[in-house]
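These notes concern the structure reproduced below.
Only one protein chain is missing; all other protein chains are in place.
We just call them A and B in the order they show up, numbering each chain from 1.
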Amino acid sequence: MEKILMRGNEAVAEAAVRAGCRLYFGYPITPQNEISEYLSLRLPQVGGVFLQAESEVAAIHMVYGAAATGARVMTSSSGPGVSLMQEGLSCLAAAELPCVVVNMSRGGPGVGNIQPAQSDYFQAVKGGGHGDYRLIVLAPSTVQELVDLTYRAFYLADKYRNPVEILGDGMLGQMMEPVTFREPEFPPLPPKDWAIRGKGGGHRKWIVCLDLDPKGLEELNLKLQRKYRLLEEQEANYDTFGDPEPEILLVGFGTVGRILKSVVREGMREGLKLALFRPITLFPFPRAALFEKAKGVKGILVVEMNLGQMLEDVELAVRGKVPVFFLGHTGGVIPTVSEILEHVHGLLREEIRV
Amino acid sequence: MKVVFERPKTLLEKPFTYCPGCHHGLAQRLIAEVIEELDIADRTIGVGPIGCSVYIYEFIDVDFVVGAHGRAPAIATGIKRSLPDRIVFSYQGDGDIAAIGTAEIIHAANRGELITAFFVNNAVFGMTGGQMAPTTLLGQKTKTTPLGRDPQVHGFPFRLGECLSVLEGSAYIARVALTRPQFIRQAKECIRKAFLTQMEGRGFSLVEILSPCPTNWGMSPKEAVDWLEEKMIPYFPLGELKVKGCDSREAP
């Protein structure tokens, strides 16, 4: 299959179109503008709709409207814009509407800067907006994986009737890598008989994100929780690499995940026993797999481009059975292979001597 | 016996839950009548707001989507862009459309979005218990303007209809009241024209419906109707604010 050198932002846009996305609503923000620029040309070619909204607030509610009709729909933004979308994401989760949101995240808090960062982890995986809900969160680490997970994002959104966030960062969005568009085959999805399309000859339907009856609203919440538990059982996904019996397990997602792979390679060349555990789904977090993988290791080093967010989920997953260490950079500073390796040496020297 | 008046079938057979003297029920009935007369119930999708207006989805027999406060025009945009051959309308109160949702309504109108917005203006936040709305009149007492609205503190009552009518994308803007039979007949005609504007692809349409809120105004229904006519109509004059014949996007 032909390989194309493609920018992450354009690759996710093309993959979305190939996955059947026909509507896109968005508002400009760096470092993800190439997504909308690409789709503004591409979507009309396939009879789709590109609309630049007046704000991220409007964009996510346009997504809500289009999703309610059963169409495959997407928006994209970066940290500050995704913050503005939280109201709509909460509504989408409550109304159980499928859609895909791409966050090519950047340095925060506040307006922050436009360099790559992973400081939107909490926002993405812990709900983000008001109420007791979760997004499905996917964290690609290469442009190819970004493409593959985009197809998957639309599938998962429809399968679970839940918004899906693809959590990338400025590096993944801006960089070019060779990609192929392998159209995956997914099991058939149930018909969208809930979609609002005008009642036609039948009975009317409605989609709302409110229930003024406490019992009714609790029922909805319990239903959502059952869905989230099912997701944990069925969809938790991760990648591992390196020594089958490592002394130190490195854990990182997205951009950091790929850097850690180089660290493992480099370390193994030096004779260190290292392995990588890279969560691909951040929600559901691959807790059980990490717990298994952590058995027998002397320590875990979590590396993130934030100051310790996924760290909390790692600590919960290993339940205190293994010491967990952390190395983080933020604000757009990207950890380097040599720096991480030095940190590993330091741990072996001082913290977890045998 | 000849039937001269009956419930339109598009209005579901259940009692309205609005306060005595509120005109939401009247407004929704008129919308239901027009939907029925135009024979579009099968392909009409309503978008509900947050506020007292939200209950519309309980009463009109068409498909409905209800979303967050103020965002109905954006939601309606998403629906219409996905299903261009459906008739899409929003139904919003003054807090919803003229405060928190101002950006969404202005840009939907400016895009010439082929949707119809119904804007129920009762000069107060109803569901939250009577706080100041953008449309609250000068001197009007509300829960958050206990001494009356002071323009030096809160600015002036917002005339949304006039504001939207200067935009290129808006095609039909009207303001109506429902306090007299004659007004009701005019209102229904405006609602019909608004739907037709959408169906003919002429651009964005909006009908502002002045409505009393006796509960939050602290008046009897009769006093509220009088107050609406004496105080509100002079500031929010009735009539068609804009009627555009051709498709604005084709105009030079």
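In this text, a contact is a pair of C-beta atoms (placed from the backbone, for glycine too) under 8 Å apart; a residue touches a chain by one contact, two chains touch by 3 or more.
Rule of thumb we're sticking to: contacts and distances are computed from a predicted model.
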{"item": "Identity of the absent chain, which is to be given by its UniProt protein name, from \"Cytochrome b\", \"Binding-protein-dependent transport systems inner membrane component\", \"ATP synthase subunit b\" or \"2-oxoacid:ferredoxin oxidoreductase subunit gamma\"", "value": "\"2-oxoacid:ferredoxin oxidoreductase subunit gamma\""}
{"item": "Displayed partners of the chain not shown (whole complex)", "value": "A"}
{"item": "Sole residue of A:263, A:282, A:314 or A:347 that reaches the chain not shown, by the stated touch rule", "value": "A:263"}
{"item": "Residue in contact with the excluded chain [from A:76, A:174 or A:281]", "value": "A:174"}
{"item": "Option from A:30, A:55 or A:221 whose C-beta touches the chain left out", "value": "A:30"}
{"item": "Positions on chain A contacted by the hidden chain, ascending", "value": "3, 5, 30-31, 113-115, 170-171, 174-178, 258-263, 265, 334, 336-337"}
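Simple rule for what comes next: only the chains that are shown with their structure count from here on.
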{"item": "Centre-to-centre distance between chain B and chain A (centres being mean Cα positions), rounded to whole Å", "value": "40"}
{"item": "Sites on chain A touched by chain B in the complex", "value": "22-23, 25, 49, 51, 53-55, 57-59, 61-69, 71, 73, 87-88, 91, 95, 196-201, 204-210"}
{"item": "Parts of chain B lying in touch with chain A, wherever the complex brings them together", "value": "41-45, 47-48, 50, 54, 57, 61-68, 71, 74-83, 86-87, 103-104, 106-107"}
